[in-house]
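First the structure, then my questions, so here it is.
Only one protein chain is missing; all other protein chains are in place.
Chains: A, B and C, in written order; residue numbering restarts at 1 for each.
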Amino acid sequence: MKKILMLCLGFFGLYAREIAGKVPLVSKDMAPHSGGDLLVSSQMIDNILHYQTWGELFVYLQVHWFRLLFFGITVGVLVVFLLHYLIIGPKKFAHSGKGIFVYSIFKRVVHWAAALAFVLVIPTGFMMIFGKELGGGDLVLTARYVHSIGTVLFIVSFIPMFLMWLIPMLPSFDDIKWFLMLGGYLTKKKVVVPAGQFNAGQKMWFWVAMLGGIVMIGSGAMMYFQDFHLSILDRFGLDQIDLIRVAAITHNFLGMAVAALFITHLYMSLFAIKGSLDSMIDGYKSEDEVRYMHSSFYKKLKKEDKI
Amino acid sequence: MSEITQKALTTKVGRRSFLKMAAIAGAFGATGAIAGGNVTRAATDEEVKNPYPGSKLVKTICTACSVGCGIIAEVQNGVWVRQEVATDHPISLGGHCCKGADMIDMVRSKVRVKYPMVKEGGAWKRISWDTALDKIAKKLGDLRKTSGPDSAIFLGSAKMSTEQAYYFRKFAAMFGTNNIDHQARI
Amino acid sequence: MANTWGYGAMTNSLGDIQNAKAIIIFGANPAVNHPVGFRHFLMAKERNNAQLIVVDPRFTKTAAKADLFAQIRPGTDIPFMYGMLHIIFKNGWHKKDFIDQRVYGMEDVMKEAKKWTPSLTANVTGVSEDLLIQITRAYAKSTPGTLIWAMGLTQHSIGSSNTRMAPILQLALGNMGEEGGGCNILRGHDNVQGATDMCCLSHTLPGYYGLSAGSWKYFAKSWGVDYEWLAGRFKDKKWMSKKGFTLARWYAGVLAGKAGEDKIHNGGTNLKALFVMGNGITSISQQAKVKEALDALDLIVLADPFVNEAAILTDKKDDVFILPAATQFETSGSVTATNRSAQWRSEVVKPMYESKTDHDIMFELAKRLGFYDQFTKGMLIKENKKSFKFPEDATDEIARIIKTIGLTGWTSKRLKKHQENWHLFDQVSMRGIGPMKGEYYGLPWPCWTESHCGSPVLYDVHRPVKEGGMGFRNRFGLVHDGVSQLAGVGIKDAKVEGGYPEITAKNIEKVLGIKLSEDEKKKIGKNWKVDTSGIIAAKCMEFGIAPYGNAKARAKVWTFPDQIPMHREPLHSPREDLVKKYPTYKDKPNHYRVDTRYASVQNKEDWSKKFPINLVTGRLVNLNGAGVENRASKYLAALTPEMFCDINPNLAANHGIRDGDMMWIHSPEGTKIKVKAHYSYSVGEDRVFIPFHFAGFFQGEDRTGNYPEGTKPYAVGESANTVTNYGYDIITQIPETKGGLCRVEKA
Partner (left out) sequence: MSYARMKFYCDEERCIECNGCSVACAEAHELPVGISRRKVVTLNDGIEGKEFSVSVACMHCTDAPCEQVCPVDCFYIREDGIVLHDKEICIGCGYCLYACPFGAPQFPKDGAFGTRGVMDKCTMCAGGPEETNSAKERELYGQDRIAEGKVPACAAMCSTKALIVGDEQEVSKIYRKRVMSRGKGVQSAPYGWSTAYGN
């Protein structure tokens, strides 16, 4: 870490020393007359003083880890599922009969809106991370714009989705059991998996997508808008640029989690459970699938005599 | 106030297009002056290309304050394309404050008065120079006759050249009044 | 200043400041107003370890670089300098032989200085005794020291006393006529010096010739017109020699006759037509009155490259003309820098759009008013030409006529040669090398003959006249109160010993000890000021003397209301107790054609009760004058996009004003402006600072709709001069914008 700083400041050392001899800003309010561009105001000098904390961390992570981790996690997840597909194979359920109506048209529209948002956001995110390999330029620049557009779509679908699935997505005891048997995915046999309307895996995805989504939107917005001012920052001794750096770091790490779970979600719905995609198309889930994969929900429906 | 300013500042000012007209690619001018030994590397062939072929350098003086900093203006085809640095000027050594550094923009500013105007019935109206001068002269002449030459006052400027200032004083004298002044009074 | 030693101009040059061992700055902010000039100050600090002392009502950017800084109460420069002199005289730090040989009337100053003990000075100025002593010691003990001032000293009702006080301080320390010394006024606009020399002024003719019949006759002759014709142009001969209205109070000439307005004396008429060329009249004080006057005029003509904001201020519906004038880059001519040196501007581009140069506009109008031939004849005389070339022939015309300040040497040819060879001059001494050897850059006036080198340091008796030396000017007679006014020291290498009077046709033979030939006698002019034959100048050069004499500077000006500078409180003073002790002048009738109030304003009420805060105005680095030409640049406008007021956070908090809030500033005139508060510790709790470059708003009202389409500058705001107070200098009528009062309020 020292090395980066020393190299970077190199010649500037002399100069920074001069500045360090002075006291810090008397009041942050006393910025130059021209408002609006905070990033180039007196904070710029403060930034030099505090560069060691967040600036260096960001450089360190970006130079050494982010790309590697993204690559590792993506490839890792894909390999795991490939192996799963080859070794254990997908689950097949009988699709005879009417099936159970689980997703209303409203829910399906909301889901697909969010899905489209993720389809826009996640690949373009990857395009930016691996922009070097794509050669940068207009392609990646467009990806950046699409990333923002996807975010807007996500914000739109976010609230209804959160509200409509909030209750069924609350954790339950089944989730512990589900985790203990890893959702029954490690066996070729059809086992009865303890789960309500949504299993623990889905819940995990939901909460990462929702809560993580908020954080992703927030941190992304900070990175997008750049020039904003939050007076609360002063209280935490953070400079605005530092906050953006924290945002960028968070965005990257959380991005990994979201990406990993997104791939999982895709695998589950497209490959791991044959036909499960249909439920999001026509709203009906096969009874067989519900009986095994969402056993508690099945029991509940039975009890209420809805089947 | 700030909103207005913001709006004015963000309106797209197409100064580039202004320059484009003057920028003629092609011709080569060989000015490969390279400063002191190892400060810069030797210029490659393409680097000796003059950005403004056929331009000439005109020496003038900044009009901002009384220090009298030198300015070298690069002029191409009658268009002031670039403000160059008068490093050899004995007072300023090429230095400028922000006003001086932006002298070129004073000349090519988009908000300059472009033609004579008169306010008639509360609205601005474009008129020709001849009409403007005729009307002003008539009005001044009439006032001079009816109320005497002292009914006019001439406010000159410390922004004029010495010669123009001298002629401004002479103008008032020949108009017949001592009602003349300029900014030295404030 | 001209009344102290002859000329009212910067005595040394900017480069020469690098020779100073100490620099004291009163009411100037070169770091903001003359940034490039300020480099020379910083060089003095580096080269000589010079002490930089700043005396100013606020902590300016200049003060940020100072070694010593005194935050003085506005309008108390005279007590401060007397306080310094008190200490200097007491300790014997003054230069006795210099005073004996070259100064008249210092005894009176000594007497007055005795009263100004450090404790009294501290009470009046608000600067602690310790700091005063420290500053005095630092300045008096390191010579040569240079004294700098600008508008902060002149824009007071006692401005002309201020500008006499500073020279007295320099004379006492013997800092005059020295390299690295001098009184260095930093002028504002690029050609204030030149335009002032050409006297676009109401009280004198070009070259400070005055308005006497003799001067008019000289000019009539030199312009090649009949004196009687010229006199016939005026109402009558009496009005030829009467000072006219000034820029500061022209509005009074329009408004006279209305209730509550001051009386005027203007040839029986009010002002009805206003012709403005390149003058931002929105930056003069009393904007509310200016607006009223503009509305009442019959004709307004505004010739400017940008819209003169007078057109925005007025509600007048008809006969307001806006003429597109060319900038100085679209014409050529000479410009005189603050240090009296001329530089030639070449035309960069032809006038853009439909704009015309200032002189073209004048010529066209002169044609239509029927005096074009007389107007331009002066340019044809020298070489008896048929047609003229502006500005070269005008430059030569000026050189031919203006002798008082020695412009004889400023021919267009020489000035152009200097421009072409500006790289051949030294930045400190201004001396040329190579083909320019023996000349100083820009030929700082007085440049007595066409081969003279110019005078970079005025009143320097240590160098020969042919290298720019001279004594003080003999301008005020030979004897006063039985004391000879001639200097007790001669100029180096002069063939005339000691002091001598100004040279006239009558005394030239006696002073120089020569005999003129009959031919010379026939040609010679009456005195050196009107001798177009050049004989006096030539003879003087031969004998190594300056034609204007070698006299004593006078500390006492017996024609002024205050013979020696006396402290008088501003008309609106925050110290009512001191007003009684140091009252202002009596009301002055017919002051530049208008009655001007002093005591009646000061005594009207205790202003400090309702208006407890001092109002200081000043400049910003990115704007200039009324600011329109700079606000028309988007980059400069972006630096300060709106009008603001620097206010101390404590003062602001007491009024519930937060940083960035809008606030009202009320003036005793009953006017107000709405500006944005900007917290700054650069002003104390008893004062606020506002820049004066904005226009477009008036007392909270947005008038920007008045801009003709496409001409609105990128930044607009309230004009500070809407709230600057009434008050004018007793001699020059400079407005008292630096010593007013106000009241602030959250908007």
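Throughout what follows, a contact is a pair of C-beta atoms (placed from the backbone, for glycine too) under 8 Å apart; a residue touches a chain by one contact, two chains touch by 3 or more.
Worth saying up front: this structure is predicted, and the values here are computed from it rather than measured.
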>> Going by the stated contact criterion, tell me the shown chains that border the hidden chain.
In response: A, B, C
> Looking at C:142, C:682 or C:699, which makes contact with the chain not pictured?
Replying inline: C:682
> If the hidden chain were put back, which of A:224, A:253 or A:284 would touch it?
Replying inline: A:224
> In the complete assembly, which of C:42, C:566 or C:747 touches the absent chain?
Replying inline: C:42
> Touching the missing chain, which residues of chain A?
Replying inline: 2, 4, 7-20, 22-26, 30, 32, 36-37, 39-45, 47-49, 51-52, 55, 58-59, 62-63, 67, 128-132, 134-138, 140-141, 143-145, 148, 223-224, 226, 241, 244-245, 248
>> I need the residue numbers on chain C that touch the omitted chain, in ascending order.
In response: 31-32, 35-36, 38-39, 42, 45-47, 49, 59, 61-65, 69, 621-622, 634-636, 638-639, 646, 680-683
>> On chain B, where is the contact patch with the chain that was removed from view?
In response: 9-10, 15-16, 19-20, 23, 25, 31-35, 38-41, 43-44, 46-47, 49-51, 82-83, 85, 87, 92-102, 104-105
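Keep in mind that, in the parts below, only the chains that are shown with their structure count from here on.
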>> Mean of the CA atoms for each chain, then the mean for all of them together: which chain is nearest?
In response: B
>> Taking the mean of the C-alpha atoms as each chain's centre, how many Å separate chain B from chain C?
In response: 24
>> Please tell me the distance, in whole Å, between the geometric centres of chain A and chain C computed from their C-alpha atoms.
In response: 69
>> Give me the residue numbers in chain A that touch at least two other chains, ranges are fine.
In response: 35
> At which residue positions does chain C touch at least two other chains?
Replying inline: 638-639, 641
>> For the complex, give me every residue of chain B touching chain C.
In response: 1-2, 4-6, 8-9, 13, 58-70, 73, 75, 78-80, 86, 88-93, 95-100, 102-103, 105-122, 124, 129, 132-141, 143, 147-171, 173-186
